[in-house]
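Only one protein chain is missing from this complex, and each of the others stays in its spot.
What follows is subunit A.
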Amino acid sequence: MDVVRSKGQRMFLHQAIEHGIRIDGRGSFDHRPLSLEQGILRTADGSARVILGKTELFVIINAEMLEVDDSSSLEKRLNFTVKIAPQGPNAARFGPDEKRRDDEDLERDEILQLSVGIRPEQENSSVIMPPSDNVLDKLAVKYEREISEENECLVSRDIEAALDKIFNDLSELELERIAVSKNHVWSIEVELMVVKYAGNLLEAAYLGAKAALDDFVCIQPPVTHDTETGKDLIGAVQDEDALVSWKFDIEKTPLIGTSYRVGDSVFLDPNDYEEVLNPVLCWVAIDRPTSNKIADDDCCISWSALTGTGGTRDGIHREMLTTAIRSARKWDPVLRDYIKLWRQTKRDPYATVLLSFNK
């Protein structure tokens, strides 16, 4: 049950946000406690777990070798998928299941009617007739359902698109190394599993993806060329010392920050109550500023996007951007501390990790 449903509670939350005294005691620009772990799933090639307040998600990276005809002509990208577990607070916001109803599929002769204008009962197929009413109704229902699904707040799709943009277009990761040989390419799937959605999913997903990419180790197997078929072949690694592995340099990814707006107030990191108010989201990608003394305004923004219903005015837009930049710069030292911590502690790759789930 969504706890915040009554008008009285919504008004209360609005006032709390306006005053900057939110219901969990934070100010407008305070984040919830963060817990970030790397390498928690030894069966995956790279993994991470993020807990931001009550929002919890797992990031799992797996690499699969694909045989292709020509790897140089392919676009080398990381593939992001976001899945949301169907329980937890605010789970109902994720739209219906993607089950296609069979009776809405168009039959073959109906498709013919729509495309070419031929009805099955016609004898003379050279006469073009408009499609029958039944077929038009069916098409209308199908389109209505598809449009309403698109319009629903499909948060997972937004997150996938944002992460795709951040890590493929806006960063300078060495994605060329994914092509192992002319005929082989790694297909890297980054899967984010949201265990609990309690607000501020984009920042949590970004941090998790970064942590998992830092954990991910990719292998470059020995390549030989088969002159008969003209194809490259992958050899097995005979000697463990000869294993060539490489990692992504996550310093090459931009800093991301998100800010939210409800009414005229801009704030960071909504919790599960505030998320139900449907705040407008603004996220920015900035290059790392050269020093901490630079004001928030003085950053180089490489991308910014607004999502959510409700537009924004000029003054508020600038405030949202500045606040988002502030958030991005706050995350930078946090992530660096975590990376330092991970590098220092030596992990036993065979240690079993106890995963316990919070309530």
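Definition applied: a contact is a pair of C-beta atoms (placed from the backbone, for glycine too) under 8 Å apart; a residue touches a chain by one contact, two chains touch by 3 or more; residues count from 1.
Here is the rule we use: contacts and distances are computed from a predicted model.
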item: Hidden chain of the complex, named as in its UniProt record, picked from "Ribosomal RNA-processing protein 4", "POP1 homolog, ribonuclease P/MRP subunit", "Dynein light chain Tctex-type 1" or "Proteasome subunit beta"; value: "Ribosomal RNA-processing protein 4"
item: From A:Gly53, A:Gly208 or A:Pro279, residue that would touch the chain that is not displayed; value: A:Gly53
item: Hidden-chain contact residue, picked from the options A:Ile21, A:Leu74, A:Val116 or A:Cys300; value: A:Ile21
item: Residue of A:Glu37, A:Glu160, A:Asp215 or A:Glu275 in touch with the missing chain, whole complex considered; value: A:Glu37
item: On subunit A, residues whose C-beta touches the chain left out of the figure; value: 1, 3-9, 11-13, 15-16, 19-35, 37, 51, 53, 265, 273, 326, 330-331, 333-334, 337-338, 354-356, 358-359
